[in-house]
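A single protein chain has been omitted; all remaining protein chains appear in their positions.
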Amino acid sequence: MSPVAFGLAMLGLLLVLLAARMPIGVAMMAVGMAGYVALSGWGPLLAYLKTAAYWRFGTYDLSVIPLFLLMGQFATRAGMSRALFDAASAWLGRRPGGLAMAAVGACAGFGAICGSSLATAATMGQVALPELRRHRYAPALATGALAAGGTLGILIPPSVVLVIYAILTEGNIVTMFEAALIPGIVAALGYMAAVSLYVRLHPGAGPPADAALRRRRWRTLAEVWPVGTIFLLVIGGIYAGLFTPTEGAAVGAAATALLALARGRLDRRGLAACLLGAASATAMIYLILLGAEVLNAFLALTRLPAEAARLIGGSGLPPHLVLAAMLLLYLALGCVMDSLSMILLTVPIFWPVVAALDFGLPVEDLKIWFGILALVVVEVGLITPPVGMNVFVIHGMAPDVRLGEIYRGVVPFLLSDALRVLLLVAFPALTLWLPHALAR
Amino acid sequence: MGGEPAPPAARGPGPGGWLAGLCRGFAIAGGVLILAAAALTVVSVGTRYVLGRPIPGDFELVEIACAVAVFAFLPWCQLQRGNVLVDVFTLRAPRRLRARLDALWSALYGALALLLAWRMALGGLDMRRYGEQTMVLGVPLWWGFIPIVASLLLLAATCLATAWHDLRGGSR
Partner (left out) sequence: AEVVLRLHHFLPPPSTAHSKLLKPWAERIEQASGGRIEVQIYPAMQLGGKPPQLYDQVREGVVDVVWTLTGYTPGRFPISEVFELPFMAASAKATSQAAWAFYERYMREEFRGVHPLLIHVHAPGQFHLRDRLVRRLEDLQGLKIRTPTRAMRDGLAALGATPVGMPVPQVPQALARGVIDGALLPYEVTRPLKVHELVCCHTEVGGARGLYTAVFLLAMNRQRYEALPPDLRRVIDEHSGMALAREAGEMWDRAEAPGREAARMRGNRIHALPPEEVARWEAATRPVVRAWVERMNAMGLDGEAMLREARALIERYSR
């Protein structure tokens, strides 16, 4: 069996194991290790395992995850999340689904400070999910909106994936961020439209706020100011260039802890509950990250992504068909791989192919446009079955909601994604206008 | 829910007793470490603006704290059944079958934890032998592997306990 065929077979095995209730991180790790042994032997695997997990977990970029999760725990403890969503419900809750739209908006806001989708989904899931359900939102809508909203973490700059893309193609990181802004806002609006479509199809999935809460709406506003202050401190601090996102997360965690302490909510038991909550969610995410690392190392060894990319690159099809094939390949890979690995494995092969094709765009524009398209499509992979990382994260926050139900809730958001990809392909100006305007 | 995920409907909570207490203790210690990393970062931002210089080696200390803490979180997550799985295809399967599958995978996870504990113990010894250290503070890296290996051993024990718990049908 060729390595490529073997890779495909092992991916099939992974699906079987997942269907048989194997925890996702464990399944990716087990399949990755087995494949690694088959292609490289036991010795290399055993040597690789000596430090792989240490360096995976001890990564500075990833430290925002436990920090933001801790911040979410403290914020909930201090009653901040409740105050925030009561206010949102009182003010926006009149229309059906209004609170879910507010949650999408909050994801977009959070995405503006955080470069990682997993961290966005985890933090917002922790804060917003209990609130949406307290306001009697249908589990499918609540979880679907947050899983999809989490992808805004990467779609709205700053974004880790774009940084890597820019480095791989020798593009300009700042220009890429500028180009991502309008598509990111379109994504947020599209998700809000998906919410509105959902509640139209399923009336009762997103009930309007009760009248009593609406009558108290000025009082709810008065209770939001601590959240507002801390949010401004973190976002403002990051945008004003006072500190990095990781530092912002640390400042946010410290500030919310102090607030919870000041409100008398952080006695020994309260603190333990917060730490344990953050511990469980952090461990869940990192186990998946470790599994993904091992699985990706194995897939790189099979050269499966590289071969598929080469096949498309050398096909001699007309430009838009090549582009379509590439985006479809991203969707297919996205079913089982994480976005960063896909970009790392394919862009070095795809970009030279794309650069040689004639889309009627200068090469620098083409680089930006293709990068944003790739970004959007790999992000869809976070919410497509069977391996949708964001869906898993949200499921970890709401274990009583079945995974199938979350995937069902995600469908309208996938439709919105599909529509957006078509828009971005048809109108490159959506991507290119802002960087051109700012360059002047 | 104040943060701890509610126990999943299909799978019961894990075993109790001293093992649960140990998992809890490890998780809280890891959490305190993350808090300390947050505090260190905040102080470093402060001294950067006030005194013009950050706390030396803040980046590398945060990295080490995160690595050690995340390993310490793993047993608690397993005890809480916090690891995500796909339940769509087994919804209609008999409860016994589901419990057996869960027990099987817990045992496998435990075996992987043991494998990692063994390999990382050697990895830590390598780091000690080669004198690997952080760049700015020169902190030796190997001692971080002591709590990490302990966490992995605890994880393995927890996995076996949860597997046993499921097999005994103690899910409810």
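Just so it is clear, A and B label the chains in written order, and each chain counts residues from 1 on its own.
Basically, a residue touches a chain if its C-beta (ideal position, glycine included) is under 8 Å from a C-beta of that chain, and two chains touch if they have at least 3 such contacts.
Source: prediction; values computed, not measured.
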Shown chains that the omitted chain touches within the full complex: A, B
Touching the absent chain when the full complex is considered, from A:L13, A:A38 or A:L168: A:L168
From A:S280, A:N296 or A:S339, residue that would touch the chain that is not displayed: A:N296
Selected from A:P44, A:G236 or A:P318 as touching the chain missing from the view: A:P44
Touch list for chain B against the chain that is not drawn: 48, 52-54, 56-57, 59-60, 126, 130-136, 138
Chain A, residues in touch with the chain not shown (by the definition above): 40, 43-44, 47-48, 50-52, 55-56, 59-61, 163, 167-170, 172-174, 238, 241-244, 247, 293-294, 296-297, 300-301, 303, 344-345, 348
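We take it that only the chains that are shown with their structure count from here on.
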Inter-centroid spacing, chain B versus chain A (mean Cα positions, whole Å): 23
Parts of chain A lying in touch with chain B, wherever the complex brings them together: 18-26, 29-30, 33, 46, 49-51, 53-55, 57-60, 62-63, 66-67, 70, 73, 76-77, 126, 130, 242-243, 246-247, 249-251, 253-254, 257, 272-284, 286-288, 386, 392-393, 395-400, 402-404, 407
Residues of chain B touching chain A in the complex: 1-9, 24, 27-28, 30-32, 34-35, 37-39, 41-42, 44-45, 49, 59, 62-64, 66-67, 69-74, 76-78, 80-91, 98, 101-102, 105, 108-109, 112, 115-116, 119-120, 122-123, 126-127, 144-145, 148
